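Note that one protein chain is taken out, while the other chains of the complex remain in position.
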Amino acid sequence: MAENRKTFVVTRFDPDRDEAPRKQSYEVPVQPDWKVLDGLNYIKDELDGSLSHRWSCRMAVCGSCGMMVNGKPSLTCKDPLSNYGDKVDVAPLANFPVVRDLVIDLDGFMEKLQKVKPWIIVAKEKAVEEGTYRQSPEELEYFRQFSMCINCMLCYSACPVVGNEPEFLGPAAIALGHRYNMDSRDEGQHERNEVFRGEGTVFACSYANECSEVCPKHVDPAAAVNQSKINAVIDWATSFVVPRGGK
Amino acid sequence: MEVIRHDIVIVGGGGAGIRAAIAAVEASPDASVAMVSKVYPMRSHTVSAEGGAAAVARSDDSLEMHGYDTVKGSDFLGDQDVIQYFVEQAPKELTLLEHWGCPWSRNEDGTVATRAFGGMSTKRTWYAADKVGFHMLHSLFQHSLRFDRIVRYDEQFVTKLLVDGGAVRGVASLDVREGVVRAILGRAVILATGGAGKIFPFTTNGNIKTGDGMALAYRAGVPLKDMEFVQYHPTGLPGTGILITEATRGEGGHLKNAEGERFLVTRDYGVGTKAELGPRDMISRAIVQEIEAGRGVKGPYGEYVHLDLTHLGEAAIDKKLPMVRELAKIYAGVDPVYEPIPIRPVVHYMMGGVDTDIDGATSLPGLYAAGEVACVSLNGANRLGSNSLTECLVFGARAGREAVRYAAGTDAGGEAASRQQAEEESARLASARDARSGSEKLSQLRRELNRTMESGCGVYREQASMDETVRTLAQLKQRMSEVRLEDSSTVFNTEITAALELDNMLEVAEALAVSAAHRRESRGAHTRRDAPTRDDHNYLYHTLCYYDAAGPRLGRKDVTLGKWVPEERKY
Partner (left out) sequence: MARASHPHAMAPTRPGRTRTAAPMMPAQFPLSGRYFTYTLFGATGALYLLAGLVALRVIWALGSGPAAWQSVMTQLAHPLYVLFHLVTLAAVIFVGVRFFRLFPKAQPAKIGPAKPPPQPVLHVMLYVIWVAVSGGLALVLAGGIF
């Protein structure tokens, strides 16, 4: 197998020692079928054990390994090194506070996720003995795409609004709330739409569509966010007409 | 030493851990539950499961049939009371998960769809396209967010169980971000940390599967059970080991050798008419034998055989196996609609684990275990595909309820001993982090661990290489004390966590190798060239392995038999 060398320019940041993030270069011998993550693992295993980065499944489903590669958000276990030339710049995800090297703080994201009440809300819990809900393949299709989010947060890095408006719920959280709103088993649309009109408002979205461009799982969060705008308005308008039962 | 107090402490935030947490808060009006995980829950390896979760659903099926299939699949080493309970609870648990939003794939009439799976006599595997683990984990995790009493401690690496007065009192946990050790106390502790596939070089498992919970219990004196039984999943991608689900065969895929021959049909590998839907241990052996006979396809990562889906058609593949198509394209450069996928057997699951009873209770009062970390034993010597996700739910729930019951009847006791132990852990880790004078490299030791496990404890085993592996592991454990670390930072130091994981892996590997070396028969996934038949007379028992500074000590535990009498395992 032909061996090739690439220069990885990696952002380093150790709050114990560094005032601010800095760059460090590594020469990495790469295999033709390697992804960016394989290069980073080589650096950690063979060249510099002090490099910190998150990864686990290496098959694009756990969402751990999101980083900026040559300035763009990338799921590094899925992104082939053959996409890049001799120099590969790896930095932590944009728009997030950086904890260490390539590791960002995702507690802010976890809070936003919680705000949209991402669970089935029903007035009366169904008993196990009653069996499963009936849901046709068509009804499943209404929300299936939006349930595919692996929480990799590339969309948050790409979104200019996330970078400028800290309260904005953001693409993945809104897509997840929308997923539940469109699930035929759920009765919580009104509650979620109130959240969508509230502080983190979906209306902050200004149609950049970058979230959908970078999503590695084809969730199309831009569609979810903009569909939510329509749903949120209809929910607000109908609240004057339709009486809401107390919960 | 900061001390945090809860009623129940759960270590691990995957399928079993989250299910246990939910069961615990539902079983008690006021219990506070800590869920401590070294990763954020949505990163847990449950997420990568693909094919489905089994439970009786159709009218042509019965609990009896599911039970028998599981007992037979286990090569009669599974405990039949456990299996009976499991098949009864399975439909309830999957229904509950459906109520919680899991997007099971559906039939036209709106009922949950099922697919065929290896070793199952009828269709009983509930599925969510080919991403069941992802959907289950996210549904469980999102449902758990509604409970304020489940308090999450994310990216906390538990390094030791705190034991006092003969019972477990909590855990010592390294905060990966801050680099400090805290004592998280609870009246009961549930381990749900998964398996240890990373001790092998070629595995479907993610980086985090390093047997941490098994090592925690083991060092605290709890035996590990049936460690020799390691499941090789027949179809993993060469090189990366990425899982290609059994559902590809459930939906009609064929396995072919280099000559294009469907060898499971044309040759006798014991799977009878089930062919590609035989149990995993038999299919993995068949593939290895085909390769050894020279009928494998040669590739850059060794030899492999073909998984042919081309006859299924693009529409069926996109509907039922969309992730498989993507994985094959991204990681093998192959579009399964047009070409066969290269595959070979890959380490996937550990049937063995922390010895528990049917409640998930271990020999250490207050310590419970559920999911892949535990050996309850549902799966005996070989697990049927799609039983383990259901296992996480059934036994995660039971362990959660039992832990609550136990905690209600226990008093938290004094904290002095726990604080002391946690302080000792803190000192130990601080000095480990400053280990700058050794001569060994972590990645080198890990490579050697992988190499010796592959050579001694692969699909086909024999005494000499197993004994060699046992010796090598003992040496590797010694060499660990000479390891040199480069990262002296306290903040998010992933080198110290890698070293802790390697320590854990070496313990688990040693227990595995010693157990394997002693079992002189072939049963389920443990296959020996020098003892090729099953020997019920001498070996119908569970292997127990106890930690001992002088080297692992073995014991045995009876198999709970029942209405299904051990017979020849033929399909």
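Each chain carries a letter (A and B) given by its place in the written order, and its residues are counted from 1.
Here is the rule we go by: a residue touches a chain if its C-beta (ideal position, glycine included) is under 8 Å from a C-beta of that chain, and two chains touch if they have at least 3 such contacts.
In this text, all values refer to a predicted model and were calculated from it rather than measured experimentally.
Visitor: Who touches the missing chain here, A:Val10, A:Ile150 or A:Ala222?
Guide: Checking each option in A:Val10, A:Ile150 or A:Ala222, the one touching the absent chain turns out to be A:Ala222.
Visitor: Touching the absent chain in the whole complex: find that residue among A:Leu81, A:Val99 or A:Ile120.
Guide: Among A:Leu81, A:Val99 or A:Ile120, only A:Val99 touches the chain that is not shown.
Visitor: Could you pull out which residues of chain A are in touch with the chain that's been left out?
Guide: On the side of chain A, residues 13, 15, 20-21, 68, 71-73, 94-100, 104-111, 141-142, 156-158, 160, 162-166, 182, 206-210, 213, 220, 222-223, 226-227, 229-231, 234 touch the unshown chain.
Visitor: Could you pull out which residues of chain B are in touch with the chain that's been left out?
Guide: 175, 177-178, 491-492
Here is the rule we use: only the chains that are shown with their structure count from here on.
Visitor: Taking each chain's centre as the mean position of its Cα atoms, how many Å separate chain A from chain B?
Guide: 27
Visitor: Could you list, by residue number, the parts of chain B that touch chain A in their complex?
Guide: Spelled out, the residues of chain B in touch with chain A are 39-40, 42-45, 47-48, 92, 95-96, 98-101, 103-112, 131, 134-135, 138, 142-143, 145-146, 154, 177, 206-208, 239-240, 242-243, 300, 323, 326-327, 330-331, 333, 442-443, 485-495.
Visitor: Provide the residue numbers of chain A that touch chain B in the complex, in ascending order.
Guide: Contact set of chain A toward chain B: 1, 14-17, 33, 44-46, 48-50, 52-64, 78, 99-101, 103, 106, 110, 113-114, 117-120, 125-126, 128, 131-137, 139-140, 143-144, 147-148, 150-151, 176, 180, 183, 185-186.
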